[in-house]
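Dropping a structure here in structure tokens format, bear with me for questions.
A single protein chain has been removed from this complex, and every other one stays in its place.
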Amino acid sequence: MFDKVLIANRGEIALRIHRACREMGIATVAVHSSADADAMHVRLADESVCIGPPPSSQSYLNMAAILTTATMTGVNAIHPGVGFLSENARFAEMVEEHGLVFIGPEPKHLALMGDKVQAKEAAIDLGLPVVPGSKGAVESLEEARSVAGDIGYPVLIKAAAGGGGRGMKVARSEDELEDAYRMARNEAKAAFGNSEVYLEKYLTRPRHIEVQILADGQGNAIHLGERDCSLQRRHQKVLEEAPSPGLNTEARERIGEIARQAMLKLGYRSAGTLEFLYEDGEFYFIEMNTRLQVEHPITEMITGVDLVREQIRIAAGHPMTLRQEDISFNGHAIECRINAEHPETFVPSPGQVIDYHPPGGMGVRVDSALYGGYRVPPHYDSLIAKLVVHGQTRNECLMRLRRCLEEMVIDGIETTLPLHRRLVENPTFINGSYAIHWLEEWMAAHR
Amino acid sequence: MFDKVLIANRGEIALRIHRACREMGIATVAVHSSADADAMHVRLADESVCIGPPPSSQSYLNMAAILTTATMTGVNAIHPGVGFLSENARFAEMVEEHGLVFIGPEPKHLALMGDKVQAKEAAIDLGLPVVPGSKGAVESLEEARSVAGDIGYPVLIKAAAGGGGRGMKVARSEDELEDAYRMARNEAKAAFGNSEVYLEKYLTRPRHIEVQILADGQGNAIHLGERDCSLQRRHQKVLEEAPSPGLNTEARERIGEIARQAMLKLGYRSAGTLEFLYEDGEFYFIEMNTRLQVEHPITEMITGVDLVREQIRIAAGHPMTLRQEDISFNGHAIECRINAEHPETFVPSPGQVIDYHPPGGMGVRVDSALYGGYRVPPHYDSLIAKLVVHGQTRNECLMRLRRCLEEMVIDGIETTLPLHRRLVENPTFINGSYAIHWLEEWMAAHR
Amino acid sequence: MNQKFPLDEEALRRLASILEDTGLTEIEVEAGDHRMRVAKTPAVTSAVSAPMPVAAPAAAQPTAAPSDLAEHEFAVTSPMVGTAYLAPEPGAKPFVQPGDSVSEGQTLMIIEAMKVMNALPAPRAGRVVRVLVQDGEPVEFGEPLLILE
Partner (left out) sequence: MNQKFPLDEEALRRLASILEDTGLTEIEVEAGDHRMRVAKTPAVTSAVSAPMPVAAPAAAQPTAAPSDLAEHEFAVTSPMVGTAYLAPEPGAKPFVQPGDSVSEGQTLMIIEAMKVMNALPAPRAGRVVRVLVQDGEPVEFGEPLLILE
């Protein structure tokens, strides 16, 4: 096992990694920008080194500074956390070139899944379901009709050269196909000077479902069930839950097994997440995140598996001892992402936290690097706390979440706590009957 | 189910009960002394009523004031918490006379177990193992030899009229019996004017093991495993763990089933705890606590059962749905009792808390009514926080506890946090090879 | 002499607004024989440090806002939790009314707790200035009941 690990990140995720290391008896080195000298993980780490000025490009994305520090402090491995350099294949390669371990996947898998086109091709090869559609451009109305008949209505006709919604038409049934096809071609011609269109299945109310996997690159892979991340605003996840209120056991086991087999076939190593859209019982691959996810704690809450510990163990070369049959799902978990933002305008609100009081008691976990008197710097992501709640049932979990939101205090700056307090009272959320566009529609309607 | 519950207690346990109620959709009424007007549970409760001045006798023990408030606020039930009126049979009766529900056992069981002599007799009737000894006084050396032969050495010879250690002699083998017998009689004669002695098994290194039970008085009872509370100072528990590092599965199941059967036979209702001494594979009943225990969270951590919720459900007349086969034990949990006391002299340290920062992350639960700026009043018990940590194994739990103790901050007053930080580094504690006198001996040796 | 004090409210308010904007705690300006000084004591943290339940719990009747009147020099506070009755029986004349002079030990009202009627005696002789509770109202321990000067 490693003696010392460098944590190449900041905020709550750096603290999360520090905690896992401490609990494994591994010493930690925190690197930080000059804006983060007072950060919690810097205070708690065994060693800390200031690597640059506030802008990320010169600190948390500064590969040379991080590698120099790693060499100087004599660490065995680097944990990249979430964001920043965590999916940077070049950085992972450089870490290896320095004779250190990158706590994450192999560089080639970072590169593969970092390229949207390659990733989709790889997904097909690996047997992952993707959104069905025409192979390339559709040349005629007859061909469009034939393809649409195969994949089923509604279908989306899209300009091959398109983007931004232009040259995009939905046909909800065969009756609408001819008009939609012609209009899409005309719009495509007008907008892009190219009338080529292709066709794919149109998802009207998909959920965002992602499957957590762990693999050791030594022939072992398991899935840890799904997370439902359909509550989004501008493609940013706001609240996640596990298991999904929209999935049954059959669907869960089916997609879990598909994901597991895909990872075995790929020879993937480390933790990873396969993201899907889910509608009418079918899954459609979107992308793979080759790193830890922000919302990983809800999976930890229902499985009892410490994902960061497993990631570190795998990186140290230990074959996984967990087998699929060891994984059972216990109860329900929800994570609220609490951002330093105005709860209605979402304008960032950095500044000094006067009071910080996390909720306590049974089934409650708070991952946050805040403390009373801490100054949230204006240079980084606005995520400041993750409130994670577990209950034996979804209803118990919701009731507990509600009382936690009553107890939690973050004073001095604006936060999205009030948004979460409104959300937990909403019948659509309580029923679990939301899809990925619901939150934005609801917020627009209830300004 | 109840609509509204009055919480007849203060501090962290009042907050614990408030949380359970909120999560069940039950409104809460906090009663408090004038010293507790700013207490956390008072701030969070739906209603709060000041019932008297700081001394407990005029507030938290003031039955008339509590019952008057219950009537005025229209509650359905009263939860007495831990300590104060929680084991007061007269109070439970008065609650019932007012047409309200006492969230706890029947008054007759409170009375029975509140009387040491009656409780021991009841325990024997219920089939609980007690410390073996002579039935009454031993009349001659021959009788002493015969009884000692039956129960096995070492034996303790005690003055029937005795107390305070006088007239008490240990015989470690038959060789020592005659001398011990004669000396005990002489001392008893000299000290109490009565040479009568009796004889019982002498426990040299017992552990304090207690079994948590839940019963509904309707023919259902389960046990939730044991807690090891051997780390004590002046009969006050300092740190508890579940399961006990000194018990194996066979012993656990054996004593659990004995406790369960005893509760069925007694017709007991509500949560309760049977306390035993444990040595060389045998259990010896000490007493029964007919209420919630301070250390109940460690049982909740390893079973996932919310004991306060179950207590409330049972009090509302719902038959228990949990069966013994539903209870499984998952991992290991430890609770540190953090007191507002000097960590070496144990002098109480009330006053204003400047900073309060509980640890967060996976497997951590903090039950505390503290907040930054809170003033710990000098009138009550010094328990201010319970740090409860869970891990998949005892070792994982210990490592996590250690990092939590590094993170936790309570500034402005003295606390026993430093004692716990020393304790978690101690090999005897780490090995789990401690008995009930160990902590005091260790502290005396390491002043 | 009936000379008005020359108070330039606008200037004062501007100073206050500058103080607020700049985060200063004190500004003093002097011009000729005119001098202005505005100051603001920074909030002591103990005051803000207390976490506030988010959904401010709707205080029910008996919770009655802990009034500052309890600190009033002449307040007579409730010695127990219970129901206050201002008259010996429904419809009867109240024990005391504002303006009444009372002697020490005279009954001011009755506090009922556990079906027992407890007379509240005047702690001293004086004049009743205000009665702060309604007949039949639940009262907490320490709640101000009337002002007796």
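When the chains are written out, they are named A, B and C in that same order, and each has its own residue count from 1.
Quick note on the criterion: contacts are C-beta pairs under 8 Å (C-beta built on N, C-alpha and C of every residue); 3 or more make two chains touch, one makes a residue touch a chain.
Treat the numbers as computed from the prediction; the structure is a model and nothing was measured.
Contact with the undisplayed chain is limited, among B:R145, B:H342 or B:R421, to B:R421.
When the whole complex is considered, the residue among A:F84, A:Y371 or A:W438 that touches the unshown chain is A:Y371. Taking the whole complex into account, subunit C touches the unshown chain at residues 4, 6, 8, 11, 14-15, 18, 21-32, 34-37, 39, 41-42, 44-45, 49. In the full complex, subunit A makes contact with the omitted chain through residues 29, 31, 34, 37-38, 40, 43-53, 59, 64-65, 67-69, 72-73, 352, 371-374.
Following the convention adopted for this analysis, only the chains that are shown with their structure count from here on.
Taking the mean of each chain's C-alpha atoms, the chain closest to the overall C-alpha centroid is B.
Rounded to a whole number, the gap between the C-alpha centres of subunit A and subunit C is 54 angstrom. Multi-chain contact residues of subunit B (touching two or more other chains) are listed as 44, 371-372. Looking at subunit C, residues 45, 48-53 sit in touch with two or more other chains.
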